[in-house]
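What follows is a short report on a single structure.
Heads up, one of the protein chains got dropped from this complex, but the rest are sitting where they should.
First chain written, first letter: the chains are A, B and C, and each begins at residue 1.
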Amino acid sequence: MIVHSRIEGTQLAGNLLGDPTERDLFVYLPAGYEESDRRYPTAYLLHALGSSAELEVTPETDGQRWKPPVEDVLDPVFGRIGTAPMIVVIPDGACRWGCGQWVDSPVTGNFEQYVLHDVIPHVDGAYRTIADASSRGVFGFSSGGFGSWNLASRHPDVFGAMAVLSADSWLDMTHKFMLYKYLDSIWPEAPGGPTEGNFWAEIVYNYSATYSPNPDNPPYYVDLPMAFPSGELIQEVWDRWLSFDPVVNVHDRLENLRKLRGIMLDAGSNDDYNLHWGHRLLSQYLNLNQAGIVHEHRENPGNHGGRHPERYQVALEWLSSTLEHA
Amino acid sequence: MIVHSRIEGTQLAGNLLGDPTERDLFVYLPAGYEESDRRYPTAYLLHALGSSAELEVTPETDGQRWKPPVEDVLDPVFGRIGTAPMIVVIPDGACRWGCGQWVDSPVTGNFEQYVLHDVIPHVDGAYRTIADASSRGVFGFSSGGFGSWNLASRHPDVFGAMAVLSADSWLDMTHKFMLYKYLDSIWPEAPGGPTEGNFWAEIVYNYSATYSPNPDNPPYYVDLPMAFPSGELIQEVWDRWLSFDPVVNVHDRLENLRKLRGIMLDAGSNDDYNLHWGHRLLSQYLNLNQAGIVHEHRENPGNHGGRHPERYQVALEWLSSTLEHA
Amino acid sequence: MIVHSRIEGTQLAGNLLGDPTERDLFVYLPAGYEESDRRYPTAYLLHALGSSAELEVTPETDGQRWKPPVEDVLDPVFGRIGTAPMIVVIPDGACRWGCGQWVDSPVTGNFEQYVLHDVIPHVDGAYRTIADASSRGVFGFSSGGFGSWNLASRHPDVFGAMAVLSADSWLDMTHKFMLYKYLDSIWPEAPGGPTEGNFWAEIVYNYSATYSPNPDNPPYYVDLPMAFPSGELIQEVWDRWLSFDPVVNVHDRLENLRKLRGIMLDAGSNDDYNLHWGHRLLSQYLNLNQAGIVHEHRENPGNHGGRHPERYQVALEWLSSTLEHA
Partner (left out) sequence: MIVHSRIEGTQLAGNLLGDPTERDLFVYLPAGYEESDRRYPTAYLLHALGSSAELEVTPETDGQRWKPPVEDVLDPVFGRIGTAPMIVVIPDGACRWGCGQWVDSPVTGNFEQYVLHDVIPHVDGAYRTIADASSRGVFGFSSGGFGSWNLASRHPDVFGAMAVLSADSWLDMTHKFMLYKYLDSIWPEAPGGPTEGNFWAEIVYNYSATYSPNPDNPPYYVDLPMAFPSGELIQEVWDRWLSFDPVVNVHDRLENLRKLRGIMLDAGSNDDYNLHWGHRLLSQYLNLNQAGIVHEHRENPGNHGGRHPERYQVALEWLSSTLEHA
């Protein structure tokens, strides 16, 4: 059963995109929740760029391929598959340009603070959670995997485990070309914002709004990491992007990572954006510093997204076995 | 809940491929079945070429895209969606070269007779079905949609309704080129059987084994509909293929079709094989002869297979509303 | 050296598209022509759909792939390769919707008559040709190969040889799907003319204007061979298309074909439209009736158009060896 409510995202106030601060919140309660008075561990599902809390629950039906409602993905986890029950929380991280990437930005909003200070307190207040990091996990796919890394590696006192699925990572190898695909798509025009229908424009501006916002640079309030028309990489801006990259910031967060009960990395070995290589590299770095860091590295035969409902299931099985139940 | 058993396919005896006659049978029993003694309508799910009864229940996990176990597709139909409960029967129609196409052939086996005389009697004997055409429907996707048409349009006394999903149809427009894709794939070699790993070889031989078998033509026991090397179409063989084509045989089956409680045609409007055009043409023919023929023509935005789990759900909702419940 | 002139296409007068009757004519004179007074055999190069006489001589430069000016293709034939010299004539067969297909149509113009009664008399009058069928050949690629077949198989008294390169042929197998690609491209709108930028619209209307024109059906003056929205094939219109198909009309033109000094069929075995199969079938029919019909069937590894400049060279070598020189 999924409970829908609306919560006030106080931490999103003042975002320069003018996005609303009141947001959907969906909470999946496992079978038996209503009949009992026990407390449950919670798993926070962070959606990907292009999705939203609402679209996870009720996917659009206009595509060539079917996307299952998340309830039909979660029910078998705790039913047929027999995973010990958890509450699954689906907060909304969408913004006008795509996704807030679950990080703090004056342009798109402080989504990291919003999860920490709006969503979690609300959930712990409204539902019978075990309100402790040891019983609170986070997972997500693509930008949601990226967000999971960001939240848990910075706040091990809040989240005790993370399952990182096909996360944006190793941007220097996997994302740099996107800047040039974007310029090619508008050439010889100069960059002019996240033009609707132009995929490359949308993601370059979305990433810039979250990784390299610049409130002093209207009308788009971002610094792009490449010059126009030369294409030269602007290293100082690019470095701001890289500071969010798991394969970069892992080195500074080892102490935090040691506090986690577990880290799962999972990616499709046919990832269209080569993100499996970011995962492999991240796993390598964790191995090199493994004293005290518990991590598990999995791969599946999927492309980017092709198996993601199944990977949600795998992540939940693993989270449920990693977090502390009542 | 899915119940697995093995049944003897007496009608498959003597097939020239030497395929086993004992077959899997999976029966999905709706929630509440065990606790009640009521009888239920039944929906027969005929799988597609490339699948099998077992693969519907437990899909392979080695693909770039996830396929949900059929149980996770059916549970929401009768749970979340609230469709009135039915028993769903999943017989096995696979053969060594692919799929028996749910028709009778001395090469692949008499799959039509097998459904009629082996599967249905077993199901009606073993489960609390309403053993009457008015409460028995059939559905399937691709070759399974084709098989549904074949069975219900020939046996309205057995099946009271059919949901035909992206069925092989209008072969003259949609399938003819496959003969030449196959010859191109082996050129300049002559046709030499359903070489594993050669998709075109596999389907051309599979179709020939079911539509134009020739027991007197070892080692493959088929007549191919095109000459080698000229490529000339052998009209008499091609006509044997066409006799199975819904857009062809519909004209001879109008009396039978009038006996049905309902016909649903559903196809993706981006079907990779243009099968939506066969459905449109078939719908047009049914409309021209509509006196007494109840049919519904739907389209969805899918490609061939991209939305097929959802279309299973749509078919079951429709079947449940069309068939007679106790 | 290429000589450019403009000629009056008297036979194009009254075409319903309102296309001009004055046309470009380019005549390639082999090295030595000016210094001698000898007479030469002539080869008529019929361009493809999408081209024009002018574009053969001066191709557009805005594509991702380079197309050589025809002079740079012809010079090596008679220079480096050493082919006995011929005059090569490049008439214009373009129309507002694409190409007149080198056949007679009240909509696009009577291009067959125009070649016979405008172009050839002009050339024979203005240049030192050997004005006899035994020294006059025709060749072309795609629609130009189709046009070559049409002209030589109907007028063996005018053309003594033809080189048919990747010609539109076996339309029933290769072109039928285009009707449905077109409908898909505009769905659910009804057919509304050769919308610019819609490739399928452009070719379906172009073919209809040339194969199934209907002066009584404004505003497009064509009969389309398929119904809307059912997609049903309108057999009587489709039969009009087929009457132009070499694999169909070959059977009625055997006497004419016997009068030719030679027929060359050449196609890429990776033709994107499967036209190599039309060529194979045509070759098979010619073989079956070979008494007196001289034909040569070649294949090359090209896709549709990928090797066409080279095939022009091959065609000219063969024509020069087949036609009578002074």
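Note that contacts are C-beta pairs under 8 Å (C-beta built on N, C-alpha and C of every residue); 3 or more make two chains touch, one makes a residue touch a chain.
Since the structure is predicted, the reported quantities are computational estimates derived from the model, not experimental observations.
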Fill in the blank from the handout: The omitted chain touches A, C
Exercise for the section: Taking the full complex into account, find the residue in C:Gly50, C:Pro229 or C:Gly306 that is in contact with the omitted chain. Expected result: C:Gly306
Completion exercise
Note that subunit A touches the absent chain at residues 173, 176-177, 180, 184, 187, 229-233, 269, 274, 277, 280-281, 283-284
Fill in the blank from the handout: Note that subunit C touches the chain not displayed via residues 61-66, 68-69, 71-73, 75-76, 79-80, 268, 270, 300-303, 306-310
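In this text, only the chains that are shown with their structure count from here on.
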Practice task
Name the chain whose C-alpha centroid is farthest from the C-alpha centroid of subunit B.
Solution key: C
Completion exercise
Between subunit A and subunit C, the Cα-mean centres are separated in Å by 58
Completion exercise
In whole angstrom, the CA-centroid distance of subunit B from subunit C equals 45
Practice task
Find the geometric centre of each of subunit A and subunit B from their Cα atoms only, then give the gap between the two centres in Å, rounded to an integer.
Solution key: 41
Exercise for the section: Indicate the residues of subunit A shared as contacts by at least two other chains. Expected result: none
